[in-house]
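Note that one protein chain of the assembly has been removed; the remaining protein chains are unaltered in position.
Labels A, B and C are assigned to the chains in the order they are written; within every chain, residues are numbered from 1.
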Amino acid sequence: MKASLGFGVIGAGRIGGLHARHIAGSIDGAHLVAVMDADRQAAERAGFGNAYATGDVDRILADGTIDAVLIASPTSLHAEQVKAAAAAGKAIFCEKPIALDLAETVEAMDAVERAGVPFQIGFNRRFDPGYAELARAVHAGELGRVEMFRSQSSDPSPPPREYAAVSGGIFLDSVIHDIDTARFVVGEVERVTALGRVLVEPYLGELGDIDTSVLTLEFAAEGSAGESAAGPIGVLQNTRRTVFGYDLRVEVHCQGGKLVTEAERATNVWRYDQGGIRGDYVYYFIERFRDAYRLEVQSFVDAVRQGRRPEPGSRDAVESLRVAVAATRSLRSGQPVRVADVDVAGN
Amino acid sequence: MKASLGFGVIGAGRIGGLHARHIAGSIDGAHLVAVMDADRQAAERAGFGNAYATGDVDRILADGTIDAVLIASPTSLHAEQVKAAAAAGKAIFCEKPIALDLAETVEAMDAVERAGVPFQIGFNRRFDPGYAELARAVHAGELGRVEMFRSQSSDPSPPPREYAAVSGGIFLDSVIHDIDTARFVVGEVERVTALGRVLVEPYLGELGDIDTSVLTLEFAAEGSAGESAAGPIGVLQNTRRTVFGYDLRVEVHCQGGKLVTEAERATNVWRYDQGGIRGDYVYYFIERFRDAYRLEVQSFVDAVRQGRRPEPGSRDAVESLRVAVAATRSLRSGQPVRVADVDVAGN
Amino acid sequence: MKASLGFGVIGAGRIGGLHARHIAGSIDGAHLVAVMDADRQAAERAGFGNAYATGDVDRILADGTIDAVLIASPTSLHAEQVKAAAAAGKAIFCEKPIALDLAETVEAMDAVERAGVPFQIGFNRRFDPGYAELARAVHAGELGRVEMFRSQSSDPSPPPREYAAVSGGIFLDSVIHDIDTARFVVGEVERVTALGRVLVEPYLGELGDIDTSVLTLEFAAEGSAGESAAGPIGVLQNTRRTVFGYDLRVEVHCQGGKLVTEAERATNVWRYDQGGIRGDYVYYFIERFRDAYRLEVQSFVDAVRQGRRPEPGSRDAVESLRVAVAATRSLRSGQPVRVADVDVAGN
Partner (left out) sequence: MKASLGFGVIGAGRIGGLHARHIAGSIDGAHLVAVMDADRQAAERAGFGNAYATGDVDRILADGTIDAVLIASPTSLHAEQVKAAAAAGKAIFCEKPIALDLAETVEAMDAVERAGVPFQIGFNRRFDPGYAELARAVHAGELGRVEMFRSQSSDPSPPPREYAAVSGGIFLDSVIHDIDTARFVVGEVERVTALGRVLVEPYLGELGDIDTSVLTLEFAAEGSAGESAAGPIGVLQNTRRTVFGYDLRVEVHCQGGKLVTEAERATNVWRYDQGGIRGDYVYYFIERFRDAYRLEVQSFVDAVRQGRRPEPGSRDAVESLRVAVAATRSLRSGQPVRVADVDVAGN
């Protein structure tokens, strides 16, 4: 087992900078070798200790002291950088999504598999201690079979028009996290039915997007192929506006009870005054998932050093996207869509 | 204003007995005159103070000291008793449902309207202090327009086969409470899409019923007729098994925040031991809604004495049932069903 | 066993009226025969069914159809009425306190014991489902031996000057409920040390009273006489001002964990808005203990009908008062006071 993995961080924005900091000081078995960003000064600001800054991704890929790359560049660059890193034999941790296009995603994942390099996709919620405990308890069967699933996520405010225009829409941009959680906790989804509204921001409607959605899920039955009539059912509810904070809640209803993860509070202070009792809430997703951002990279490092396959990997990158594409099609058609019917021919 | 309404309670089972007790001691402006039950001894047990017991419903209807009847007999008798009481000029409080058949319900409600007697249907959740406060805040617009609604209700255990066989199915028997809450809090429903599973009790499947359901709701947009594309959306989730208790949760997501009513605890005790923190839950619906059973009758009495029209009335009896019938049809067809397309020609 | 106890309620104020209503409609095995109040109209308003109203307490005591009296008159009348009712052979339920004077209390309780009539004192918190469950779990030893106890009670606002002047001070008027809870849950108190402040209302200071207090308790060790050095310790904290509601919290720290009862919410609604999350609280003690007021009388009725000795009885009336008197003495002297040193010679 390698004593410590040398890391090159590609992309020194908000998320990339956070990862660089974690690798420099909070991840066991890893050290920061270099930070790359097209904006050379951003790369320098994100550096720690004796890591070097560069504006050239090829320098990272050519550096023999770099064992692994963490890709946190703009989404449009992900697929190409993943393929290049795979060709260079680096272990790869890539922020989600690989691409908004299913074909492009499949192609990049195929390149990873052919190269045989370790790969992990940044579905960070899986590493939140609450989500992880919920999945652990379900997989251990502590409350028996799952009967109904629900995940509700709400962003404090809608994305700006510029971002929304290239985001792929609410299902590919935001609901995909709930989809991945559903797949992680319960299992594969066979059919989806979408319902949506534009109630928050008219410009989302102009872009063909929505801001308020309900997605019903029909999961595969355990141990049966293609027979969802006996499988669990689920609901994902998402909105782009919650004034009080970043609002996440997952409920798993099982034979023997239910498991719930609640929205996280910013502090553990309760204030009792003439308005009753009051508490605060976490507002930003980075604050909410700070531990998860660290723990997902730790898990990646542990897997690579121990020769295990990192999770979630290429299959999750493809399959969670496939469900999100199915949801988008269902919204447009007003009909249920079988996930298996979504192929790479086009979104 | 009449000083005190004389009441005849028709049906002295669990619910009728509770109502009789409330009228005898906890309702202002009402007194108990008589309790009728086909089982004369049950009628006697439910009596309080100087109320008389009888096995003959006609004696109740003919008694001039009885101003109002509270009908808590078996469902199959409701429609006939409502019509007879209306003909006798009594104010009527009737437990839900009037009938499982929409045509029969409409006919009984028409009889009530023609007779001009006060009428209230026992959708008791509207009088639970939590549900009432939630509706009040929404109607007052304290958090702005509703964008998304969710109600989740779970019974601790499925109904016995004999009851299930005549219950009309999960939507008419159980989900109708969530439907009425949705109508009460948000407004009229235009379209529903149902999804269901038999995961708890195979005999429910044999009866053509289900035990696990998701119902999506499309509400009418405020101020627009027939244009639901801009209205709120909602989800009702129901199961027939929650081992920890009677599990109710309503969430209303609005422009300015959200309102939630939680499941009720049996006591306010928290126990901290080696398993962490533990609390208990209310198990029976009668215990959960004890206050609501009292408050709904108080509201009826106040309305009758003050010459106001009681709420919820004949329209709610019909319209909540109509949505439940639409849900049942959607489950069978696998397609969305417009509520307006459900007419009295048949369920 | 007598089928139903006939009750005469003495005193038709807020509490007496509530008891009359409960006896009329919510207590099994009891019926309301008469309501007495010096204000005859108050007595009439509190009547239910065919109960008669009277302004004459002797008529109650002479009525052979009355088996039990519930005394809810002004405190200054309690001791005399208890003695008269005992002499008349009635079962007695008396609101707390019997008297503010220990000697007068002991004398009345001696009269009750000599007459051999059933007696219960209205320490209603013992019948709150939360407090009762907490005591049950402790007495069953579910978490092992008690090590530390804490009860905190806060009234929303201080008593009016007129009431405060005759109330006996915060320990006899208010903290005595926490003292009785401590005795009920943990056991007898051997020594107390009081600390107090006048921070809310200057007129309380003028009356020699306080509005903010901390009382430390040293309990008797289990199985040992007069050796408190090995017994549990406790703290009672009380204030006369909590703007958000009636604030009660009990914590029992045991070998195997802790038990907590929280302040009760008015509804189960949570509101999430720009201020975070908000909930409401119960404001009035009558609302908070509505169930306890009913359950304590039900327990009294059950005990009398079954020939058991009601609890809490004459010993609790005396001993909880004795601790409150010890606390008052400690406040004045600034020194710990042994409870056994407080005798009837004077407060």
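Note that in this section a contact is a pair of C-beta atoms (placed from the backbone, for glycine too) under 8 Å apart; a residue touches a chain by one contact, two chains touch by 3 or more.
Since we're looking at a predicted model, the values are computed, not measured.
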Considering the complete complex, identify which of A:Ala72, A:Ala85 or A:Leu143 is in touch with the unshown chain. A:Leu143
Which residue among B:Glu104, B:Glu188 or B:Asp273 touches the omitted chain? B:Asp273
Taking the entire complex into account, which one of B:Tyr52, B:Tyr203, B:Phe244 or B:Tyr284 touches the absent chain? B:Phe244
On chain C, what residues meet the omitted chain? 145, 147-148, 150, 152, 154, 193, 195-200, 212, 214, 216, 218, 229-235, 237, 239, 241-244, 247, 251, 253, 255-258, 334, 336
Over the whole complex, note the residues of chain A touching the chain we left out. 21-26, 31-32, 48-50, 129-130, 133-134, 137, 143, 256-264, 266-274
Which residue numbers on chain B touch the omitted chain? 242-245, 247, 272-281
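Note that in this section only the chains that are shown with their structure count from here on.
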Measuring between mean CA coordinates, which chain is farthest from chain C? A
Determine the centre-to-centre distance between chain A and chain C, using the mean Cα coordinates as centres, and give it in whole Å. 57
Counting only Cα atoms for the centres, state how far chain A is from chain B in Å. 42
Specify, in ascending order, the residues of chain B that touch 2 or more different other chains. 256-258
